[in-house]
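As you look at this complex, bear in mind that one protein chain is not there, while each of the others sits in place.
Letters A and B mark the chains in the order given here, with residues in each chain numbered from 1 onward.
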Amino acid sequence: MINFRKLLSASVLLATLLLSSAATVSTAAAPANTKILRYASQDDPQTLDPHSANLTPTNRVISQVYESLVARDKDFKIIPGLALWWSNPDAKTWRFKLRPNVKFHDGSPFTADDVVFSLERTLHPLSQLKSSVQGVASARKIDDLTVDFVMKEPNPVLLNHLYQFRIMSKIWASKNNALTPQNYKSNEDTFASRNTNGTGPFSVKLRQPDVKTVLVANADWWNNASKEKGNVTQVEMLPIKSNATRMAALLSGEIDFVLDPPQQDVARLKADPNIRIAEGHEARIQYFAFDQFRDELLYSSVKGKNPLRDLRVRQAMGYAIDVNAIRQVVMRGLSTPTGSIVPPGTQGYSKEADKRLPFDREKAKALLTEAGYPTGFSITLDCGANQPPADICQAVAAMLTQIGIRTTPNIVPLANYFSKLQKFDTSFYLLSWGATTFDSFYTLQALLNTNSGEQSSNGDSNYGRYSNPKMDELIGKIKSEFDMKKRDGWIGEALLLNQRDIATLPLHQPVIPWAMRKNIEANFAPNNIAYFFRFKKN
Amino acid sequence: MVDLMRRFFDSDIWHSFKRNPLVIAATIAALICLFAASLAPWIAPHNPFDLKTLNLLDAFSPPAWIAAGKSEFLLGTDDQGRDVLSTIMHGSRVSLVVGICAVFLSMVIGITLGLISGYVGGALDAFIMRVADIQLSFPAILIALLIDGVARAVIAKENHDQVAVYVLIFAIAASGWVQYARTVRGSTLVERNKEYVQAARVIGRRSLAIMFSHVLPNVMGPVMVLATLHVGTAIITEATLSFLGVGVPPTQPSLGTLIRVGNDFLFSGEWWITVFPGLALVILVLSINIIGDWLRDALNPKLR
Partner (left out) sequence: MLAFAIRRLLQSVLVMLAVGFIAFSLFNFTGDPVALMLPPEATQADRDEVRKSLGLDEPSYVQFAIFVKNGLQGNFGISLRLGRPVSQLLIERLPATLELAMTAALLGLLIGIPMGIFTALKRDSWTSKVFLTGSLIGVSLPNFLIGIFLILIFAVWLGWLPSFGRGDVTQIGYWSTGFLTQSGLKALVLPAITLGFYPVTLIMRLVRAEMLEVLRTDYIKFARARGLTNHAVHFGHALKNTLVPVITITGLQLGGLIAFAIITETVFQWPGMGLLFIQAVQFADIPVMAAYLCLIGFIFVSINLMVDMLYYVVDPRLRVDRATLGGH
């Protein structure tokens, strides 16, 4: 028989031992001026390699750590970054004069070699960030602080693109066997996918995938004297998938900042005296697109022909969507309905091209009858499993069913969603597109140009394979036009053509509410990335 | 038939039942749930899956007795404007179908293996019982999760939604057969050596037929108790898997799916979307467990 008293005293002894050993493992007391920002969002960065995958959760970390030749101020105007100034001596060359005395986080100096190396790394076949150096063929070192970019084709908005071009230390990369970007598609594990060495305001102190990422402020940052500089010295970035848990954590003060509070909780958060909301329009449009390529849809009851190639059917769908109900119920007021595929504020945006088809069920039914589908047909609508897209899809499916297009929403986990679209394995889908460069060309080229396969980035996100020679011609002109006025004219025409053809069916521009505790000061950034160096904690 | 009824009403079980108000209440609750769920397509006030009748602007109505509520939606509506009462009725239907099918399948597997194990004996018996031992040391939820995970890896995503319910039933069934097998095997061992079985063998009757006709009736009592309690567990397992996002597809929501969806709206004050399905689940499982518990005590005179 076991002696329970003995067992008990043994366990007490063990506990005492553990506790006393704890005394030796001292938890270092934080200095008084440490300001820790605890940040949460539903996503974890997929990788820390700045040149492997162009994904927003990754950008949210690496844009704190790595910098580009150019930067943007808090109003998103282009300002000098790691380059002091630049010139464009001829259409084929851009010259950048680099900022002196800049150091990487490991202490090594920043020179022209790093720029040349980073360009090569960005142009590597494994890189998914080639669009950040759109049109650049190669880089040439002139001296330690001067670099020339040689263009293979002109790019009038190169600086807008360059904002996403990140500079990595060449010495560090070669020392750690990270000269080429991580192979993101096969989930390769490389040194640079877990460690970083940039020049930015923060460095990565700890990286535990799916658990947390800890950033510490860079005391030697060249821009520490900036007027925009806040006072945060350390950031804990926590991925909290469950909406309810993320909200509970913010309300109870366990975290300071939530990037993506669910829409339905915003009203309650606004009423809470301890919470502040910073909201703004994200430079992003949520839109529907259609398979306009196949002769017969993959997922539809119509056989032998493709109803979505009929403009009247696409128009009927446009008339069937009650965008205000979606705004009011699904988005809880946090969206602005739009008819334009680029948001206001983007270079080339045209008010004229921003008109929606009004919500008119009768008109929609009439158009369907006219197109030869008086009893409608059935179709599958694909959408990602995140919110709000999944809810939008269900709502729109009901609206389309009510005009006769019996729509089944197919909600796909995000991990599978993009690869499904990339295989064109869809008939009708909901997606969103960010105007990352704040110029329309980026959107037009990716979504509306004829898909060119793997040849170039023309139409590389045009998964419905819409194709109109007139559109391609316009996009070609926009690409190389340096006269901004003329260029804006072409863009306006292309946007109007999108509206007439219903190449895509834009839905709305989301309003993003950042939620934070009252003692945090932060301004919304239209690319929905929280730049921690501007954050203040009181 | 009449005789059978009379015998039932004279039995100890019926007397014990009559004296136990908690069990009577549980039986009534379980019957109501069963009735509401099985007749859902005909008696539910709305058809929540008919997209033609959904109106997004009806979404998030609170229960009818709250000021902003609408009388046509007794328990309020969810994020898509579906009537919560109707979704609960349809959801219980999915939960019950999955639970009962899984238990039935589990029973069939368990009884068959138990009979074979007990009757044949030898190496086969040892093997089956060893497998049972190993499996018994893993919790049902883990086994169900594993089967589900493997199915996800093997079956393409497009087809997965269509077979998800069957995978789920199989996963839950496969995680619960051991107890039936053990019970049946025990009784089989006892019966096998009785004279009538030996005699039947001598006159050349097929051995398994003997087992089915003689052993089975004797073990049905304990098996039914196991099955009743198992239905409760199976429904919880299903709800848990659906809550974790690996259960039934969202197009055929079960109670677990409804709770998961509603959970997102708990903090924004729309509590009815998750609380009512949660309550329905608890009432359903609790009443089944109370009946099962009572049945076990009633059939086991040692504890009385």
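Quick notes on this one:
Everything below uses one rule, namely that a residue touches a chain if its C-beta (ideal position, glycine included) is under 8 Å from a C-beta of that chain, and two chains touch if they have at least 3 such contacts.
Small disclaimer: the values here were computed from a predicted structure and weren't measured.
Within the whole complex, the absent chain has one touching residue among B:46, B:93 or B:182, and that is B:182.
The chain that is not drawn here is touched, among residues B:116, B:239, B:261 or B:298, by B:239. Listed residues A:91, A:142 or A:211: the one in touch with the omitted chain is A:211.
Contact residues of subunit B toward the unshown chain are 22, 129, 133-134, 137-139, 141-142, 145-146, 148-150, 152-154, 182, 185-186, 189, 232, 236, 239-240, 243-246, 256, 259, 263, 266-267, 274, 278, 281-282, 285-286, 289-290, 293, 303. Residues 1-2, 4, 18-19, 21-22, 25, 27, 183, 185-189, 193-194, 208-211, 238, 240-242, 244-249, 251-254, 413, 415 of subunit A touch the missing chain (whole complex, contact as defined above).
Quick note on the criterion: only the chains that are shown with their structure count from here on.
Within the complex formed with subunit B, the subunit A residues making contact are 242-244, 247-248, 251, 262, 264-265, 267-268, 322, 325-326, 328-330, 387, 391, 394-395, 397-399, 401-402, 406-408, 411-412, 416, 420. Within the complex formed with subunit A, the subunit B residues making contact are 51-52, 54, 56-57, 59-60, 79-81, 157, 250-251, 263-270.
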